[in-house]
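Just one protein chain is left out here, and the rest sit where they should.
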Amino acid sequence: MRSYAQLALAGFRRYSNYRQAMFAGLAANVMFGLLRTAVMIAVVGAAPVAGYDVPAAVAYVWLGQGLLAFVQLWGDARLAGRIRTGDVVVDLYRPWHLQAALFAEDVGRAGFSLFVRLVPPVLVGALLFPFQWPEVAAWPLFAVSALLALVVSFGLRFLVNATAFWLLDSRGVESFHVVATSAFCGLGVPLSFFPDWAQDVLWATPFPAIIQAPIDVYLSHDPQWTALGHQLFWAVVLSVAGHLVLQRAVRKVVVQGG
Amino acid sequence: MGDRIYPKLVAARLRGQMSYRVSFALECLGQAFAQAIELVVILVVFSRVDALGGFSASEVVLLYAFAGTAFGIADLVAGQLNELPDYIRTGKFDVLLLRPLGTLPQVMASDVRLRRAGRVAAGIITMAFALTHNDIAWSPWTVLLVVVTPLAGAVIFSAVWIVACAVSFWLVEAQELANAVTHGSNSFTSYPITVYSGWLRRFMAFVVPGAFVAYYPGLALLGRADPLGGPAFLGWIAPLVALAAACVAGLVWRFAVRHYRGTGS
């Protein structure tokens, strides 16, 4: 367990080296936040829509802008790259569980982006626009929900990367993952704006667990326990699936020598 | 550009890409899908409200289609500039400097991401839909406007792309900043500029001349007056704005490369 904590710390430090990139990313988040806020205010400004008034819509936009970096919504292809080059063999023969190790590192990365990419945009939104703060009781639930969002996001990214064990070039799958996640997670428009049937379909996928669920928990929309339950369910399913996939992949690498 | 060098470079890139067929097809589809998703967002919004910034659903879809098509073309032509930080880091840019051609066209032709064609296709289909669902007074002039607008928009977006990416010569790690400007201007132009306000509108509509990608030509096509009081001729000058933007981009690029060769790595 200690070694995983070390890995998390290393992840934190690794990302803190890319300051320029972090600040550029923050500026990008804020820029999109401003654009999205304008559109959302135009939508809900006259009358609340589907439970969103202006302060709630502003909070929705800026939390989304912050969370997308925290959960690394656009994906990462580092593991896929290591699989393609064959370097992954080194990773597989280390005395760790690769999935757990990568998750530990991701927690470190997320920890760093919490300070640079999640909190600052939320503060910018709160300073510039009417902003809804959560009820006191919602804070700890939001923290849990954000962490579960990270687990689900990591679980999806791990599975997508792992396809590289079987596909020569997994970039197609990766780009599909990015598109599907950003479409169905509730980033563009709150999922409650969708027609009821579409909401049912969307909530049957893991994607809302990444952005919409933590925001719902924060805004105390709907029973918070259903959002958290949805997240927990997918966190477990994806983690187990990742474990099984990794097992098969290891067998493949060991038998076929990569 | 009079000779056949650039077509040759582009053709070479296409041959290279075709060696990964499945991935190519998936990415092409993914791009079309991505473009469609943004349309879904607009439609979902309009399932809850009747107007946005004073514009109806079919009008906003028209603006979005103009913007999306123009952005798709620009991505096809100028999207390779996203690789510039990598070129600078690995010294590939130096290799370009060792050839008897300009660096900007070389970078732009260094890869043609044909998969972005998916985005253009989705944009054109949406445009066809929007054109048939709006009340447009068809004349040779409006037809010309429909053809020219996405092209002028593509030039404007490409210019924005060049300027944004030229920042890499100073800040090698700041690619996301460039993305914010390029993709941000795409998002901005997909909605009527009446939705925005203050300095954000002034900056994105006129400094980055985003208002000329879809908004003003769209007004002219729909025969609507500008709710913000802009004169009617603004709808017809997008090609001039595009030309000016391209000149500025060329100058900025020259300045940036001069800085690179002066400061180096």
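Residue numbering begins at 1 within each chain, and the chains themselves are lettered A and B in the order written.
Rule of thumb we're sticking to: contacts are C-beta pairs under 8 Å (C-beta built on N, C-alpha and C of every residue); 3 or more make two chains touch, one makes a residue touch a chain.
The criterion applied here is as follows: contacts and distances are computed from a predicted model.
Taken from the listed names "ABC-2 type transport system ATP-binding protein", "YeeE/YedE family protein", "Cytochrome c oxidase subunit 2" or "Formate hydrogenlyase", the protein name that UniProt assigns to the chain not shown is "ABC-2 type transport system ATP-binding protein". The chain that is not displayed touches the following shown chains in the complete assembly: B.
Of B:G91, B:G198 or B:G229, it is B:G91 that touches the chain left out of the display. Summary of contacts with the chain left out: across B:R21, B:R99 or B:R202, the touching residue is B:R99. Taking the whole complex into account, chain B touches the unshown chain at residues 3-5, 8-9, 12, 15-16, 19, 90-92, 94-95, 97-101, 258, 261-264.
One rule holds for everything that comes next: only the chains that are shown with their structure count from here on.
Chain contact summary for the complex, chain A toward chain B: residues 18, 20-21, 23-25, 27-28, 31-32, 34-36, 38-39, 42-43, 46, 49-50, 167-173, 175-176, 178-179, 182-183, 188-189, 193-195.
Chain B meets chain A in the complex at residues 20, 22-27, 29-31, 33-34, 37-38, 40-41, 44-45, 47-49, 52-53, 171-177, 179-181, 183-184, 187-188, 191, 195-197, 200, 204.
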